[in-house]
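Here the complex is missing a single protein chain, while all its other protein chains stay put.
Right, chain A next:
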């Protein structure tokens, strides 16, 4: 034992590896929206890999309207104190002070989210300025790469939150993956124009062209309501799943939450997905995305 080196070490906080690494530990998992400590406990029990603390789930934000903001610090603190898994919370797009507040509360990840009302219609938050990592939504590859340029350490496809309609989640995931696939087929001299078209930095575009992947973890979000939805998104290339309204707006949240967790792990095994889908009770009622006027679609927020 005497040969064990002592390490009075020089710690480096908030570096890229630590921020992006946190998201890699969430892979294959389900992150669940919760609005109370009791819901957070149910989510943790069901096998959530993290919870997203917010005041209203997207379905209620949609139903009630009005300006939607960062949650009350007391409510976030209550959830942090209740669970041992990571706690995420949402800040409005561009609202860097909400992000500062969330960081000071000790949340583990900030979602700069289109589900809340944007605070800035031109600029997103400069996420490099923070120690806490950020996840951001994207509907296409260019948007994802712009968020990475600003310092995001994780991307989720946006889908259409609060609908229970998975169609936009599939659209956005397919779009991001097909755009990445296309980049890998281009010759090097074509990447300059590709960068221009994607409105993203050349270096990041070249990196994606080389690897065929984002340099960060890619989750799915926005409309996932059933185990089969989650498994389909995983088969389409998501590395994990955010479920918002789909759990606590359903008939039996604990059972549905556990079922979605299992379906996410065994996303490629239809017999498991069938088994966990039995007798789940009512899914959230939902809204078809085409019935929502375009200006009211949350995925249109962010640029």
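Methods note: contacts are C-beta pairs under 8 Å (C-beta built on N, C-alpha and C of every residue); 3 or more make two chains touch, one makes a residue touch a chain; residues count from 1.
Methods note: contacts and distances are computed from a predicted model.
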Subject >> Record-based protein name (UniProt) of the chain missing from this complex, from "FIG009210: peptidase, M16 family", "ABC transporter permease", "Pyridoxal 5'-phosphate synthase subunit PdxT" or "ATP-binding cassette domain-containing protein" >> reply: "Pyridoxal 5'-phosphate synthase subunit PdxT"
**OP:** Sort through A:60, A:108 or A:207 and give me the one touching the missing partner chain.
**Re:** A:108
Subject >> Contact partner of the left-out chain, one of A:47, A:94, A:137 or A:164 >> reply: A:47
**OP:** Touching the hidden chain in the full complex, which residues of chain A are there? Just list them.
**Re:** 1, 3-15, 17-18, 21-22, 24-29, 41-42, 44-45, 47-50, 83-86, 103, 106-109, 131-133, 261-262, 265-266
